[in-house]
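Worksheet for the structure shown next.
A single protein chain has been omitted; all remaining protein chains appear in their positions.
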Amino acid sequence: MNLEQLREERPLVHHITNEVVMNFTANGLLAFGGSPVMSKEKEEIEEMAGIANAIVLNIGTVRKEDLETMIKAGRTANKAGVPVLLDPVGAGATTFRKQAVQRIVNEVDISVVKGNAGEIGALADIPLKVKGVDSEEGGDAEVIALEAAKTLQTRVVVTGETDVISDGKDFFTSSHGTPLLGYITGAGCLLGSLIAACISIEEEKIEAVQFAINFYNKAAERAEKKAGGPGTFIPHLLDELGETDD
Amino acid sequence: MNLEQLREERPLVHHITNEVVMNFTANGLLAFGGSPVMSKEKEEIEEMAGIANAIVLNIGTVRKEDLETMIKAGRTANKAGVPVLLDPVGAGATTFRKQAVQRIVNEVDISVVKGNAGEIGALADIPLKVKGVDSEEGGDAEVIALEAAKTLQTRVVVTGETDVISDGKDFFTSSHGTPLLGYITGAGCLLGSLIAACISIEEEKIEAVQFAINFYNKAAERAEKKAGGPGTFIPHLLDELGETDD
Partner (left out) sequence: MNLEQLREERPLVHHITNEVVMNFTANGLLAFGGSPVMSKEKEEIEEMAGIANAIVLNIGTVRKEDLETMIKAGRTANKAGVPVLLDPVGAGATTFRKQAVQRIVNEVDISVVKGNAGEIGALADIPLKVKGVDSEEGGDAEVIALEAAKTLQTRVVVTGETDVISDGKDFFTSSHGTPLLGYITGAGCLLGSLIAACISIEEEKIEAVQFAINFYNKAAERAEKKAGGPGTFIPHLLDELGETDD
């Protein structure tokens, strides 16, 4: 995965995403080296998705009428061979959300699904032993990632204290990061945008996903050292996303 | 009011709120110790409101179609005994807003209404002597809070240089804070979220409201000392919301 190339090409990542995190996500992706676009108007969605290098579908504040737009954008991307990342925010919280993400995975080829254990479990219909999920051992997260990747037949990222990536055969983990990521809104959503940017320029998708996660977690660790709390952590995290890893 | 307990339980506060302040509000509530959720999709609103520990209804950028959703969420909360906070942003500015908030207070049992003198005056149909409102004496704010609490038969917070709380019998004031709160957007909206979190875990509602306001104002005072202006005030305020008072 070549970060220099990404920063030169500045891949256009089209987001149909949640209203809470739009600004933060856009700033994070800009700092990292991508180029964010956000629109959910059905009339322009095919044209917009058609010029994008990657698509992010995030259901954080999805409305019923936006679901069709998400599917239209995803299918346009599929036809163009452009990768689609799905972030099933709160998928387990309501029947509406669970059905929404299941419709998306049925109708769109998803390159990467990224969520926490509860969200991925809800999407892939994996019953969770509630205890242990998000636990330090991370044992369940590995099983969930692997099982979900098999069921959904795509790559799956389960975020938590240890992030787990699986392609249905193997799994990889990243235990970097900081608890501060859990005290700011959109930390996971922004990670989704970075992954989308990386898989848009790298053929080896799992390598691209690993790169994005490790880069993000290490940037968060550096930002944590400069921060006095979750508030000052945010601008420092954005700064660090614009740096190199070395 | 037990802050430690709040931070352990992390009460889920469901917001149907204004688009300008979603990110700031979510980050502020997370820093303080609550757990924000934001959704205005009618299809999931009863399920979502049903799992929340408190509801915030904020009409800052309300659309006509969201009014029904707000009322649905509020009634679900009422049935479950979950407190509802109403923030009548700009209630006096247009006929649409004034009618919207009056419909909400007619159809939903509100635990706390929070707004500035103009907003509370518009909601409770109290004619304002424009001069003196927001004045340092705060005389009018006390009258408005008391009268509105009587008319609306609920607890009322009137924000300003001095914040006033009334339950229709007594009133309490908090004169801490900083003028910088008037130079950032959503300062009042975030206070509403903190109040909602506090009343969700504390039986003595007025005590919970007082705690939230005092905590917020003192955090703002500490943040002001570290800030170079309204921009750097924001991350420092978020940091301070995660601290303890002592």
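Chains: A and B, in written order; residue numbering restarts at 1 for each.
Note that in this section a contact is a pair of C-beta atoms (placed from the backbone, for glycine too) under 8 Å apart; a residue touches a chain by one contact, two chains touch by 3 or more.
It should be emphasised that the depicted structure is a prediction, and the values quoted were computed from it without experimental measurement.
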**Fill in**
Touching the hidden chain, out of B:Gln102, B:Thr185 or B:Asn214, is B:Thr185
**Residue among B:Gly50, B:Gly168 or B:Pro230 that touches the chain left out of view** = B:Pro230
**Message:** Touching residues of chain A against the unshown chain: what are they?
**Reply:** 19, 22-23, 26-27, 30-31, 36-44, 47-48, 51, 234-243
**Request:** Could you list which residues of chain B touch the chain missing from the display?
**Result:** 18-24, 60-64, 90, 93-97, 183-186, 227-232, 234-235
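Quick note on the criterion: only the chains that are shown with their structure count from here on.
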**Item:** Interchain centroid distance [CA atoms averaged], chain A/chain B, Å
**Value:** 32
